[in-house]
Structure formats: structure tokens, C-alpha cells
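Below is one structure, written out as C-alpha cells; comments come after it.
The complex is shown incomplete by one protein chain, all other protein chains being positioned as in the whole.
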Amino acid sequence: MTTLDTRPIHDEVPGNYLTFRRGILSWIFTLDHKRIGVMYLVAVLVSFFVGGVMALLVRTKLLFPGEVEWMTFDQYNKAFTLHGAIMVFLVIIPSIPAALGNFVLPIMLGAKDVAFPRLNLFSFYLWIMGAICAVYSLIAGGFDTGWTFYTPYSSQFSTGGTIPVLVGVFILGFSSIFTGVNFVVTIHKLRPPGMTWFRMPLFLWALYATALIQILATPVLGITVALLVVERAFNIGIFDPVMGGDPVLFQHFFWFYSHPAVYIMILPGMGIISEIIAVHSHRHIFGFRFIAFSSIAIAIFSFLVWGHHMFTSGQSPLMNVLFSAITFSVAIPSAVKVFNWLATLYKGSISLNTAMWYGLSFIFLFTIGGLTGIPLAVLSTDIHLHDTYFVVAHFHYVMMGSALIAMIGGLHHWWPKMTGRMFNETWGKIGCALVFVGFNMTFFTQFMLGSQGMPRRYYMYKPEFQIYHHISTGGSYIMGLGFVITAIYLLHSLFAGRKAPANPWGGASLEWQCTSPPPHDNFSVTPRVGDCYDFSAVSWDEKQQGYVVDVEAHVAAAQSGKGH
Amino acid sequence: MASHAHSSHDHGHGHAHGEAHPLVGHLVPYSTLFATGAALLVLTVITVAARYVDLGEANIYLAIGIAVVKATLVSLFFMHLRWDRPFNLMVLVGSMLFVVLMMVFCMMDVGQYMDTENKGNPKAVQNYLDANAPFAPVTSKK
Partner (left out) sequence: MSHSASHADSHGHGSHGHGDHAKYPFLAHHFDTPNQQFESGKLGMWVFLATEVLFFGALFVMYAILRFKDPQVFSYAANYLDTILGGINTCVLILSSLTMAIGVRAAQTNKKGLLSLCLALTLAGAIGFLVIKYFEYTHKFHLNLKWGQAFYQPVTEADAAAAKVEAKPVENPVLAISSPNPSAGASTVSLASPPPADKTAIAAPKMGPDGVATTEMVEAVDKPVHAAHPEGPHLLDPDMPANTHRFFAIYYIMTGLHGIHVVIGVGVIGWLLVGSLRGRYSSDYYTPVDLVGLYWHVVDLVWIFLFPLFYLIH
């Protein structure tokens, strides 16, 4: 094992992970999971901004039902394709696992780092390379196939930037796979004494289930884009009818990954919500084992339902019925979680911090998103709703209203831990409110648009839809304002925020037992494991202006079985 | 020496007198390795020979069956799964189950609309054949 610095790492060093070694090289070659998490976070948030600008371009065009001079049909196609591809591959899939997860997982687990720190850094650089390929593809002519790359358009026609972006997606897939490998091994092998599976926080269960999906599904995406590149370059004839191929086969291969992928997006978010709800209502999570097992169940079921994206594509009636039936069952584990969170809130001592606002928003928005999946799962209604704005609204409710909201909530929840600063709560709530109101304005109207028949990915539309588009676009600007405000006060807190105590919210899991920010190797003594949702030993300390955990009492309570 | 530095596996047997002891992990006896290698070679010869014998439908099942046996030998003995934690074997087998899942569902779908597909050459192919290969097939032979 080689390191840049020859000092033994486990000697006591002053300061924290941010001050441990200085200089840009110490960040570029870092093996510290916390620094890698921070780098991912910056990268993901920058990509989110770019993808968001694309979305605003699309929404602005949609203020006008007809053609406009400042955006052609092709440019519109490229804008929504870019929005989708950036958001799916560069933002949502890596965001919680790679950005927040990398930072929090080892500390929450009680380990010094992930199992393979060099692989972790390599994952980050793979992300960077994938992003570079995506940027290059813009220069090479852009791509306008939609983020789903359906054949035969993507194999026969489309533009010069298609192959580079497919190569980028392939590389990003490996970034995701290696993160998954790292997390699985870390959770299996690096747990400290006393941290059994059922003492592990639910965020880690969620990350584990996500890692399972990343490992099993992402290679199929790799092969699919590789086959598409070969098909496009050499016209081999497996997906393209011109050479006797089958375009529905492409869709089978694509969705075999992409459906589990949406669970890669949502599962970690659900894990965060479990943490936020429990900590900010100072109440033991209700139904720990149910929530834990439901994460694993969701991971497994997600592989059985991919055909529900293909009901109108030419898939056989037999498979349509089969996939529709199994899709209904996928809703069950998710519903189990929602009911458990509600039960946790009930009679809790709720602190309405910004993180909790995001947590409550999640529950509301996820319920709508999940319920609107049902009309899409039912074959007869899906015939009408497929490829309309109804689908767009549904997936934005679950991907953005749920996964992204959870990510931002988690960012606020762990911001003091990561940066050592407290942000301004008032502005936090203003930002959350703007995002919530803007989001609903943008996407609720799209349910109405879709059920009245407005197709998705269309540049022009009938004039009677215009009022809905106006409301939707207005909402998107409000939402954008909310995100900008969030960015401003968070950045401001880095310079002028109050110094954060180790435990600002009163959590009982291990990450709250080290300083904010954490020291370089996380713990100077081996952490002692109690019940991470037992808040009985957590009390407010006036001097620190934060909570403290009485570790002896906490561990004793767990061992005596008190507080289940 | 701290007792927790040793692995919990039995790596006592299998090493000859005077051989060094690995700190961790399990030592496979030479006899096992060579026997496995020999079995694999023999099975390869058998499966190649079977290719020239016409067993109709059974040919493919025999070939796949021998391949599965060979794969099992490689996994259990060369890859140590025989002596490893069972979880590692579960990882391997579990991943194969997902491949089977994908195969079954996709084949079910394709099987349903196979008969409705057009037979014969696609147009682009047919054009080439007409231009360059006058006696090439006009229809497909089943």
C-alpha cells in the first residue's frame, strides 16, 4: 500500500479531513472516502445545474405552441435528450450513493474507510471520463434520440454525437458498478464489533440494496450500449429491421437495466428519509425490519417488471399481462415504507428543520408519484397514457420530487457533519417551499396534459394545451429560483455559517459521535454500537449548542433490549 | 502471536512436509489440481467427439451438460469454492439466475410473435444478393 505521505495515518493528527493534507494534489490523489464524496458532490451538483438549464430551455420553448425562431425542432430534440441523459446518468444515479453515500457510509458503519479506497477514486475518475465523453458528444454534433436511445432511429439515423455519448454511458456504467462492489464488500466485511445486520442504520440497508442492483443490472446496460455502438458503426443487424433485426429486442435489453436503474435512484433516497424522519421526530423508527427487508424486496422485484415500459411497443400480449401483474406487486414494499414512516411521525417530537421539511415533502410527493404509476401499470389505461405527459409527470414525481428531494434533504441533514457549518434555517425553509410549490405547479399540470392526450417529446402542440404549459413553465421558474436560493445559502454557510457541533440534530447513529467535520480516519477510538434509533440517551447540551449521546447508557440500553 | 491473525479455515492438510504455510486462505493439494485439469481435458475430448455423432435434439443438451460439468469443476476446485465461504458461491449462482430470468422472459416474448415475422431476406440483403450472387437463396429454407 503506497501513500503520498509517510506519516502513519493512525497517529493522532489535529484537525479534520479537510485540513489533513493541503493542496490540490492531495485532493486529486486522495484515497479518503470523505474527500471523494465531496468531489462527487460538486461534480453532481454542477451537472444538475447544466441539466436544469436544459430543462428550462425546453420549458421556455413550450410556452409557445408553434414554431419559434430561436429554437429549431432539432435543437429542441437535443435539449430534452441532453436534459434526460445528464439527469439520469450524471446526476440522479450517482448522486446519493456516490456523493452522500461515499461520505456517510463508512462513518455510519463505524469503519475507517470503504473496503477498496483506490477503486473508489477510480470510480470517481470514470465518472469524470464519462462526463467528458458526454461533453465531447455535444461538440461532435449532439444526440437527439431521447435518453432511451431507441432503435432504429439511434442505430440508423440520428447525429454524429450518438456514438460518443454511448461510450460515455458505458464508462459511467462502470463507475456505478465499482461503487456498488465497494459498498457491498464494505457492509459485509468492515462492520465493527456489535454492528450486526439488524443494528445497521436503514440508510445502509438502502445503500446495500442499491449496490445489489448496480452490480446486477448495470453490466446489461454496458452490453446494450456496446451492441448499439456496434450496430451503428457496422450495421450488424440485430436491432435494425433493415438488416432483419428486432427493435423490440433493443428495448428488452435497455429496460432490463433501466427499470432497476430507477430503483437505484429511489432506494437510497428512501434510506435517507428513514434517517431524517426518525432523527427529526426523535422517535425510534417504526417497523425497522419491515423497512430493511422491503429495501431488499424492492431490489429483487425491480428486475421482474421491465416490460411495463414496453406495453405499446409490439411486445406480445402474454408478456404484457405478465409484466402488468408483477408491476402491481412492486408497489407493495414501497407502500410498506410509507406507512412505517407515517407511524414513526405519529406522536413523535417533531423538529421542523429544513431537512424535515424535505422529508415531509418526500412523503407527499412520493405518494403521488407512486399512485400515478398505477394507471400506467394497468394495460388498458396505459394504451392511452403511454408516451404522454402523464408518464413525464409520473417519473418526475418519483425521480425528482422524491429521489432528488431526498438527496437535498440528506444534504441538509449531513451538511453540518460534512462541512462543520450550520446553514441558515429560515432561508432553508424558503428554498424548500419554493421548490415544493414550483415542483407541483410544474408537474401536476402535466398529469392533466397527459391524460388529455398531449404526447411527450413534442416540439409543437395544440393551442388548447397552452394554459397548462404556461402554468408548468411558471412553476419550473419558481423551482429554479428555489434551487438557486438553496445553492446561495449553502455556499454562504461555508464562509459565514455557525460552527457546527458534533450532533446538531440529536441523531444516535455513529456518524454523530465524531466531530463535525470528522477527523481523517473517522474515529479515534473504536466506536461502540448501540441501537441507532434509540434516542433515550441523547440529550441537549447548552454549552455545545448541540446534542450529546451518553455512549455507555446507549450501549447498555441496546444490550438490555430496551427501546427495541 | 495474536490468535485472531489466523483464518478460520483449515489449511493444514494439503501441503507437503516442509512447505511454507500461507498466512490466510486454503491450500489446495496438487493431486486435486492435476485431477481437475485432467478431467477437464478428457471432457473436452468427449464433447468434441460427440459433435460428430448425430443424436438429434440431444446434441445440444449433451454439449451444454458437459459444459456445465466442466464449469462446475473449474468453479469448485480451481476457484476454491469448495472450501470458501458459501456466500461466494451464492454470489456466482445468484448472478446466473438473473441471466436465466432475462433469457426466459425475452424468449417468451420473442416466441409469441416469431411466427408472424416475415420470412426471407430483408430488402437490403436481397438487393445485394440479386446484384452479386445470382444463385443465392431467394427464400429461406426451414
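Think of it as A and B in the order they're written, each chain with its own count starting at 1.
The criterion applied here is as follows: a residue touches a chain if its C-beta (ideal position, glycine included) is under 8 Å from a C-beta of that chain, and two chains touch if they have at least 3 such contacts.
Predicted model only: the values in this text are computed from it and were never measured.
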Subject >> Absent-chain contact - pick from A:I36, A:V88 or A:A115 >> reply: A:A115
Subject >> Touch with the omitted chain, as defined above, among A:G51, A:P97 or A:G222 >> reply: A:G222
**OP:** Touching the hidden chain in the full complex, which residues of chain A are there? Just list them.
**Re:** 1, 8-10, 12, 106, 111-117, 119, 177, 180-182, 184-185, 188-193, 195-196, 215-220, 222-224, 226-227, 230, 234-238, 241-245, 249, 253, 256, 521, 523-526
Original post:
Given the full complex, what residues of chain B touch the hidden partner chain?
Top reply: 2, 4-8, 15, 19-25, 27-28, 30, 33-34, 36-37, 40-41, 44-45, 47-48, 50-52, 54-55, 59-60, 63-64, 66-67, 70-71, 74-75, 77-79, 84-85, 87-88, 91-92, 94-96, 98-99, 102-103, 106-107, 110-111, 114, 117-126, 128-129, 132-142
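By our rule, only the chains that are shown with their structure count from here on.
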Original post:
Could you state the distance in Å from the CA-based centre of chain A to that of chain B?
Top reply: 36
**OP:** Over in the complex, which chain B residues touch chain A? Could you list them?
**Re:** 87, 95, 98, 101-102, 105-106, 108-110, 112-113, 121-125
Subject >> Of all residues in chain A, those that touch chain B in their complex >> reply: 188, 215-216, 220, 237, 241-244, 246, 248-249, 252, 256, 303-304, 307, 314-319, 322
